[in-house]
Each structure stands twice: as C-alpha cells, then as structure tokens.
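Every protein chain of the complex appears in place save one, which is left out.
Entry: chain A
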Amino acid sequence: MAASMTRAVTFTTCHCRKYFAANICKSTPASWTLQRLSSTSTSNQESDAESLVANYEEMEEEERIEKLRNISGLTVRQNRKLHGQPLEIANDDHKTVRYHRKLYGKLGSASGVDPRLSWTGRKKALELAQLYREWEPSLEERMSKLKMQKEEEGKKIEEREKRIGQNMSKMDQWIEEYKKRLTQKEAEAQKKEDKKRKILEEAREYFGYYVDPRDAKFQEMLEEKERQDKLVAKKQKKEKRMEKLAARLQHMARDSAGDKKESAGENKQSLSEKKEPSAEKEQLAAGKSDS
C-alpha cells in the first residue's frame, strides 16, 4: 500500500465484547440525519428556525418523491444492500463485533462503524501477549532445545555403534562356543541313544526277540535289571567298605605292634591298596616310615 493511502488512527479506548453498546456505532442513515440536524440546530441561532423547518419540509418532499420513483419492489433492506448502505439491526447477530467489522470492511467509513472495533480490546491484547510470553518459548530457547535433542540422539547412535563394535569383535569366539555347545549336545544325544539301543539288545537276548519298549514285559525286565544292578552295586559297596575296614585294622594293629618291626614295602603296599594316593603322598609315607 502506498504511503498516501495510509492514515493512522489514534486510540483512546477500545472495548471488545460480543455485544457492544449502540453508542459506538451509528447504524442507520436516518439516525445520522437526525443527529446532524440536531447538531446544526444547536449551533444555529433560533432565528434560523424558519429556514430549518423549510429545509425539513424539503427533505420530506424529496423522500416522498423518492418513494414514488422507487418501483423496484425491493424491501428496504434489499434496497440498502443494493446501494451499499448500512443495514438496520434486525437480529442479535447484527449486534456482534464480527458483524460490524464486516460492515466496516465492506462499506468503509460510510457504514458509520468505529474502525477501532477491528482490533481486540487493550485488556484482551495484554492478556494474549502475556499468554504468548508464557506458553511460547523464544526461538533461541527452542533452537537450543533442538540442538540438545539432536546431540542426545547422536549420543544414542554412537553408543549403539560402540556396543555393536564390541560385540562384533567377540563374534568369532561366540560362534566357536556355540558350535562346541551344539556338538556336545549331539554327543549327549548319541550317548543316550546308544544306551537305549544297548538295553534293547539286552532285552532281545533275554526274550529272544525285539520287544516293544512300551511292553509290560519289557518294563518288568527293566525293573528286574535295575534291582539286580542295585544289588550288585550294594554288594560291591559293602565289599569295598569291608576291605577298607580290614586295611585300617591291619594298619592299626601294625602300628600298635611296634615301630621296630615294620617293613617299608608292606606299609607301602597296604597304603596303595587302601586308596591309590599320589606319588608325593607315597614318598611322604615312605619318609615317615624311614624315620
């Protein structure tokens, strides 16, 4: 817009309400004329009263002629709309600020609307400014926040990459371990299988044919075998214990019999029979017996 078109408006008060007092805007041209008339009458002297009345009569006559001339069939409202004149206030919507703003925007100063209505009130403006200050951080603050966010993200990525690098260095070892585990598992499974086959073979020898492992006979055989095994194990254990006891008794007897008549070789033999000790222990025992 050119500077010549720009005109500043000074503000004194500005109220923003949905409905505002009628004194802010002069809505109808009829009231305008009346106002103008009243203002002129106060300015003029009483001597001019006659001319004023004549003027008024003239205006009435004009109005009458205009009425006759107007054959458009339009309503008053439609006629005003057509000629760009402000409309009468017909409903509550016409009392709103929004409507008056629209009127001013459409008809300009001819609408008789105070252009100050185009802005929100001072109080509201102050409130809004305060709200923006509270709720909208400045550009610098937000940029610093953005920078921080990016840094944090970068750090996260870096950490992840580092972790991946570390893990990748250990990867070969882990793969080896995994393979080892796998072979071990396989070996175990194989062992189990072998054992099962062995039992089945035994069962075949016992029965003379391949038995179904779910068969009751087979189960009985298994139980029997288990019992036998247990008995054997028990017997072995007992024998072992007896042997141990005998050796100990022998040893004690020999000890009590006297230190003089003792052959190192015998002692050594008994010790080795008892429980195969390590070479060092043997030597120690030999040393003891020597002394």
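Some points to look at:
Here is the rule we use: a residue touches a chain if its C-beta (ideal position, glycine included) is under 8 Å from a C-beta of that chain, and two chains touch if they have at least 3 such contacts; residues count from 1.
Operating definition for what follows: contacts and distances are computed from a predicted model.
Taking the options "Rab GDP dissociation inhibitor", "ATP-dependent DNA helicase 2 subunit KU80 isoform X3", "Signal recognition particle receptor subunit beta" or "Large ribosomal subunit protein uL15m" in turn, only "Large ribosomal subunit protein uL15m" matches the UniProt protein name of the chain that is not displayed.
Although one chain is not drawn, the whole complex shows that of A:Asp48, A:Asp92, A:Glu136 or A:Glu186 it is A:Glu136 that touches it.
Looking at A:Thr75, A:Asn91 or A:Ser109, the residue that reaches the missing chain in the full complex is A:Ser109. In the complete complex, the hidden chain is touched by one of A:Arg64, A:Lys145 or A:Arg241, namely A:Lys145.
When you scan A:His94, A:Arg122 or A:Lys162 for touch with the missing chain, the hit is A:Arg122. The set of chain A residues touching the chain not shown comprises 1, 5-11, 14, 98, 101-102, 104-110, 115, 117-120, 122-123, 125-126, 128-129, 132-133, 136, 139, 142-143, 145-146, 150.
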